[in-house]
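Note that one protein chain is taken out, while the other chains of the complex remain in position.
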Amino acid sequence: MAFSIYDFTDLAQSIHNGLSSSLTPVWTTVIEWAIIGILYILFVALFGLFLVYAERKVCAAIQQRIGPNRVGPYGFIQTIADFIKLLMKEIINPKGVDHFLYNLAPYIVIATVFIIISMFPFAPGLQSFDFDIGVFFVTAVSSVGVIGILLAGWSSNNKYSLIGGIRSGAQIISYELSVGLSLITMIILSGTMQISGIVNGQADGWFLFKGHIPAFIAFVIFIIAGTAETNRGPFDLPEGESELTGGFHTEYSGIKFAFFFLAEYMNLFIVAAMVTIVFLGGWQPLHFGTGNGFNAAMDLLPPIIWFFLKVCTIILLIMWFKWTFPRLRVDQILTLEWKYLLPINLFNIILMSVVVLMGWHW
Amino acid sequence: MKALFNYIKEVLGGFYTLLQGLGVTGKYLFTPWNYVTQSYPENREKLQMFERFRGEVIMPHNENNEHKCTGCGLCELACPNGSIEIISKSILTEDGKKKRIIDKHIYHLGMCTLCNLCVRACPSDAIIMGQKYEHAVYNRSNLTKVLNKPGSKIMEGIKE
Amino acid sequence: MTNEELKLTIAKLCSSAEFKDGAQFLEVIVPAADLHHLCRELRHNGETAFDYLFCLTGVDYPTYFEVVYHLDSTRHRHVVVLKARTASREYPVLDTIGDIWPTAYSHEREVYDLLGVRFNNHPDMRRLFLEDGWGFPLRKDYVDPVRIVER
Partner (left out) sequence: MAEYREIIFNSDKIQTDDYFVNIGPQHPSTHGALRIVAKLEGEIVQSIDPVIGYIHSGIEKMCESLSYPQLIHLTDRMDYLSAHMNNEAVCLCIENALQVEVPERVKYIRTIMDELTRIASHQLWWCATGMDMGAMTTFFYGLRDREPILDIFEETCGARMTFNYNVPGGLMFDIHPNFQKRVKDFIRYFRKKLPEYDTLLSGNVIFKERTKGLGVLSKEEAIAWGVTGPSGRASGYSCDVRKLHPYSAYPYVKFEEKLATDGDTFWRYQLRIEEMWESMKIIEQLIDNIPEGDFAVKMKGVIKLPEGEFYQRVESARGEFGVFIVSDGKKNPYRLKFRSPGFSNLFVLNELVKGVKIADLVAIMATLDLVIPDIDR
């Protein structure tokens, strides 16, 4: 059983071979699904908790505070303690809610997260699905999450929730466009929609550097639109703490609230991971050209560490936005999308097409 | 063309202000050791209140268990919300005269607004403001205190 | 305008006004019936131009209520204090001046809430701080054995 931290293909293959040698194909598949499912659940829970902790520490640093420091060393177990508290809380079903939809909404939101994460290659060989329309699939599924938020807002039978839910709908549907268009810009450069293909195409340099100015513009727009998609930072209108007290999740408590909470942070991860895959080379180390000493030095760090390093940097950036900027108003969010991001994006696609056609990229 | 130029200027100018904002917070983000928070229960020993800090009304006693309060009742009169009650008793002095002295100086911390008027009114500086700041108790009746210690006497040389 | 000139002007507008030189401001006691008319004149007359009502309050006297209006002019910077007395303590009623200075609406609601003086033509004569049927706490004969402790 060959194992290498640099390439997980052999490991996955050997597990598969080991299972299929002693079991029928049906059972092999079932057990593989179970292993993958457990791994993803563990990953979402642990990374979500880590992100909550990181967010608290980042905002504390920005605000010249210490942040969580009571439970465990440097408050590291704080989020776990909070999670246990949320699990043990009584689940309250307010009077007058639409029970079926009210209970369904958090599961829709969290399920979307799992579907999208299954598309991501964390390292060579660590990817469960690899369609040839991978990027398209990710954008399509990510807009399913908004249904959960809309349902939560509507079924809570609360005016604040309703306003929050509707705001969220308007916002995500608009920004879906910018996310899609900036991805299209990069697909023009990469020539494929398959996620593994996009990552492999960046072996000799990340697309952010390969695509020159249009790639950089697409990068900025993708980060803005992605922040808006996650309902975070200056775009957190659906929650709108100072106006709507809690927005769409005002009426949720206990584990159902935890689902929304976890989903928000995992959406943050999804956006950061998409940025990493499409612009920053996925798990590819920082390469310039092919076969020089610099590339060899960069190859020493395992790809999985490269991937999470890049993801965490992007997450830090998005958290930094959230704790700096004031919130936009609902009409300004739409203005920003339709009057600024969309025209710039369309222009950018043309620019990128010209760059690719003329062969100015490398 | 001018409109296009203005549009680009607007977008870039907006971006610049955002970057400036990020610069302000970034300065603190990347120096996380410069925090201003005080870890409260840990620094309890070091925590020094200012000398004029008004925590509660106390009556200082010297080593012979003597205080300066004559029981004149001026603090009771000065208090705006009735948090001081003075109960006096009369005793016979050595030369056979009757004299009223203080029996109990009752102070309701729960009603006190720490306005310092009683300390100001006291002619013999018998009561002062203490520096204690942790007043939480489990029972409200514990907030009612008797300021003169049991068995205490008035100091020599304090005139009525 | 000096206080003397103001006196003359006001005497012209309202013959039954009584004057009193207060410690700071000119105080005018206006009959309740003339109050609205006089206020409107003082507000819109170019020489007086009292456009800023900076304080409106009520005082409870043994036989009547007095509502005190402090008026200031942002143009001429002179101040006058108008006082209107209600006819009785049982049914205290005055005219509203909220149509002249809109800020008076909320202050009149406060006076109604705390003293029970009603204002005619006020569009929204509800209690402001307290519940309906509470009583009028700033009246001298208000008793509340629970919340007011006499020393």
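By letter and in written order, the chains are A, B and C; residue numbering begins at 1 in each of them.
The rule we apply is simple: contacts are C-beta pairs under 8 Å (C-beta built on N, C-alpha and C of every residue); 3 or more make two chains touch, one makes a residue touch a chain.
In this text the structure is predicted, and so the values were computed from the model without any measurement.
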Checklist entry - For the chain omitted from this view, which of the shown chains does it touch? => result A, B, C
Item to check | Sole residue of B:Q20, B:N43, B:N65 or B:N142 that reaches the chain not shown, by the stated touch rule | outcome: B:Q20
Checklist outcome for this item: Note that chain A touches the chain not displayed via residues 59, 62-65, 159-160, 163, 167, 234, 236-237, 240-245, 323-332
Item to check | Hidden partner chain, residues of chain C it touches | outcome: 22-25, 27, 51-55, 57, 59-60, 68, 70, 74, 77, 81, 101-103, 105-107, 110, 114, 128-130, 137-138, 148
Next on the checklist: I need the residue numbers on chain B that touch the omitted chain, in ascending order.
Outcome noted: 13-14, 17-18, 20-21, 23-25, 36, 50, 52-54, 78-80, 113-117, 120, 129
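As a convention for this text, only the chains that are shown with their structure count from here on.
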Checklist entry - Among line, ring, star, complete and other, which best matches the way these chains touch? => result other
Checklist entry - What is the chain whose Cα centre is as far as it gets from that of chain B? => result A
Next on the checklist: Taking the mean of the CA coordinates per chain, how far is chain A from chain B in Å?
Outcome noted: 51
Next on the checklist: I'd like the Å distance between the centres of chain A and chain C, where a centre is the mean of that chain's Cα atoms.
Outcome noted: 64
Checklist entry - Any idea which chain A residues touch chain B in the complex? => result 57-58, 60-66, 69, 320-321, 323-325, 340, 344
Checklist entry - In the complex formed with chain A, which residues of chain B make contact? => result 11, 18, 21-22, 24-26, 28-32, 34-37, 39
